[in-house]
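Questions regarding the structure given below will be posed in turn.
Entry: chain A
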Amino acid sequence: MRPWVFPLLLLALLEAAARWLVPGSDALAPPSQALLAFGKALSASGDDSVLQATAFTLSSAALGLLLGAALGVTLGLVLGLSRRAAAMGFLSIEVLRPVPSVALIPLAMLVFGFGYRMEISVVAFATFWPLLILTQAAARQVEPQLLEVAHALGLSAWARTTQIVLPAMVPRLFIALRLGVSFALVVAVTVEIAANPSGMGYAMMIAQQSLAPDLMLAWLAWIGVVGFAINALTLRLQRAIAHRMGEPRTGVAP
Partner candidate 1 sequence: MSSAVLQSSTRGRATTESVAVLVCLLALWWLASHLQWVSKVFLPTPEATLESLVQGLSTGELAGFTWDTVVRMLLGWLLASAIGTALGALIGASATARTWIAPTLEFLRPLPASAVMPLAISLFGLSGGMVLSVVAFGAMWPVLLATVHGLASVHVRLREVATALQLSRTAFVFKIGLPNALPDILAGMRLSMTVSLIVAVVGEMIASQSGLGQAILLAARSFRASELFAGIVLLGAIGFVSNALLALLEHQFLKWQRH
Partner candidate 2 sequence: MSESPLLRFDQVGIHLGGREILSPTSFEVARGEFVCIIGPSGCGKTTLLRAAAGFLQPSGGAALRHGKPITGPSREVAFVFQDYGRALLPWRTVAGNISLALEAAGVPAQQRPDRIAKVLDTVGLGAHATKFPAQLSGGMQQRVQIARCLAQEPELMMMDEPFGALDAMTRESLQDEVSRLVRSTGLTVLFVTHDLEEAIYLSDRVIALRANPTADKPSLAAMVEVKIARPRDQLLTKEHPEFLRLRRELYGFLGHH
């Protein structure tokens, strides 16, 4: 109950302010009206529907993450397992990594126009880097004692990698994945706000442009709810994996 008190207080303040302080404002709408507007949007169908927009954002985020993760984890494994490879790739990574993903939005627009592919490519670029870095770190952080055991048992490099290093990395990989999921969502919505005329971000922009502050607030809240829900789900999954892989319940970094 307690976590709800403060937000409900804020919502009540907003309700009062939007109703009596600045009624008819283009910017602020009472949360009650926002709820109504959202209800209407839910029952709508076609391109404007909530389902369509949410599905678009979630699927482009997911596909972008898949691509970015596939490349990032693979390269991260290579760089994490081989010090030489890491040293070789260092400069190129340091040069390319600082490019903000939003800088690629116009390029993606140029190449793909608007729609799925443009958003997926930007999300893929954005999520590639954190997954690369985190996978590399996860590979490096495998308990040295485990590696000593592998050596003592005379395991081949392949066996050592598949039997010891990879399984040991799994909990940290899932942490990286969880962070990647929330990041992918953020990037996807940002692309929609900046340029792409589809998805939840765009729906929010349209609501603002049509001077419908109630719908705009509703979309903002919905984006928050979806993000929160996805994060909570992936956190559960990450914890379940960590538990399954034998990590202690407490002390697993968030």
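To be clear about the criterion, contacts are C-beta pairs under 8 Å (C-beta built on N, C-alpha and C of every residue); 3 or more make two chains touch, one makes a residue touch a chain; residues count from 1.
Keep in mind how these were chosen: all candidates are chains of the complex that A comes from, given by their letters.
These numbers come from a predicted model, not from an experiment.
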| item | value |
| --- | --- |
| Numbered candidate touching chain A, per complex, among 1 or 2 | 1 |
| Contacting residues of chain A [partner candidate 1, same complex] | 2-7, 10, 25-27, 79, 84, 86-107, 109-111, 130, 133-134, 136-137, 179, 182-183, 185-187, 189-190, 193-195, 201, 204-205, 207-208, 211, 213, 216-217, 220, 223-224, 227-228, 231 |
